[in-house]
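Only one protein chain is missing; all other protein chains are in place.
Moving on, here comes subunit A:
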Amino acid sequence: MLLLNIIVRYFFIMTIIELRKFIDFLIERDYLVWTPVKKDNFVNYERLNGSDNFQFIGEAPFYSFKNFLVPCEETLFNYKKDELTEIDNSKDQVIFGINPVDLKALVLLNHIFEKDPWYQGRMKKTLIIGQSLIPKEPEHNIFHYKYEEDVLEHLQFDIFIEVQKGVFNTKYFFYTGSEKGQKILDEYGYSEYENIQFAGPIKEEGQDKNMIKYRDSLKNNYKKELWEKDLGTKCIECGKCSAICPTCFCFDIKDQPDLKNGAGERKRTLSSCFYSDFSEISGKYKFLNNTAERIYFWYYHKFVKIPDEFSIPGCVGCGRCAKVCPVGINIFKVLSELDNNEESIQDTIS
């Protein structure tokens, strides 16, 4: 019976041709479909207008999905004199093919923006479609995550596609993680999916071991040399690492007046704790006074504050920050330094 089941299932599993048909269906439904595309050796999200030649890319896209859900800049309200009118910026979109490493970042953003009407509005209209290929470059998976079926109940998605490479062809298993995901597959006329119930971000075996290790180190063992001599003198505070990081979400809220008198927009813009005015209050007084304090604050947020608040790591190890840093600061090396109990200071530059 079980064998029969497996055989039957096997025949109904999608092939690449069927997967492309599903993509065409989404495009026809007027969704903006974003997916990682490789061009001239550069992988990045692009809008799909058709499914021709579509393949899942087993490499990390340069940018993550972050800005589809948390744009660099968005209008929250229009105002006229004293009146604020809430603006809805959401549109129907599909983020197609988020890898399991980046999906961990989505779990975090979902927590952070749990009560945020703009994020939630956008999520309502967004189909999150994950896929199982872990980035093959080790520097884009610094915590060595593996794809195993049991990670799915700790990730959030509408649909998740497991890519199974066979000898003759590749097959695609479908899982759903929400009613929205089931609905769209039902409408498409595909029913061979398995539904996964989200069991929260923390695995049965308990909190992430790396998270506990780095939290302890940052909290209880301040490495003066590392922060003040090494990183504090090398980082040029460009903020690129914040911009590219899928879990960096700190923001400003600012008003932008129109030319018309008394009207304008209240905007949210992604910010960075590397910018010198991040902590500034009136009288130019700052709480983060130098580069060392700022870069420590950045690491502390990811490896202590977020773990304390949500019991999950604030870094998924995608390695993007190391890739963009103009002075070569490499998070992997910084973390090994944190893990190193001797006060010896190695160069944390790659």
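Quick note on the criterion: a residue touches a chain if its C-beta (ideal position, glycine included) is under 8 Å from a C-beta of that chain, and two chains touch if they have at least 3 such contacts; residues count from 1.
Please note the rule applied: contacts and distances are computed from a predicted model.
A.B. asks: Quick one: the chain not pictured, UniProt calls it what, "STAS domain-containing protein", "RsbT co-antagonist protein RsbRA", "FAD-binding FR-type domain-containing protein" or "N-acetylglucosamine transport system permease protein"?
C.D. replies: In UniProt, the chain excluded from the picture bears the name "FAD-binding FR-type domain-containing protein".
A.B. asks: So which of A:50, A:117 or A:328 would be touching the chain we can't see?
C.D. replies: A:117
A.B. asks: Would you mind spotting which of A:72, A:253 or A:327 touches the chain that isn't drawn?
C.D. replies: A:253
A.B. asks: Specify the residue from the set A:208, A:293 or A:337 that touches the hidden chain.
C.D. replies: The single option touching the absent chain is A:293.
A.B. asks: Which residue numbers on subunit A touch the omitted chain?
C.D. replies: 76-77, 79, 81-84, 86, 112-113, 115-117, 120, 222, 249-255, 257, 262, 264, 266, 271, 273, 278-283, 287-288, 293, 296-297, 300-301, 304-305, 308-309
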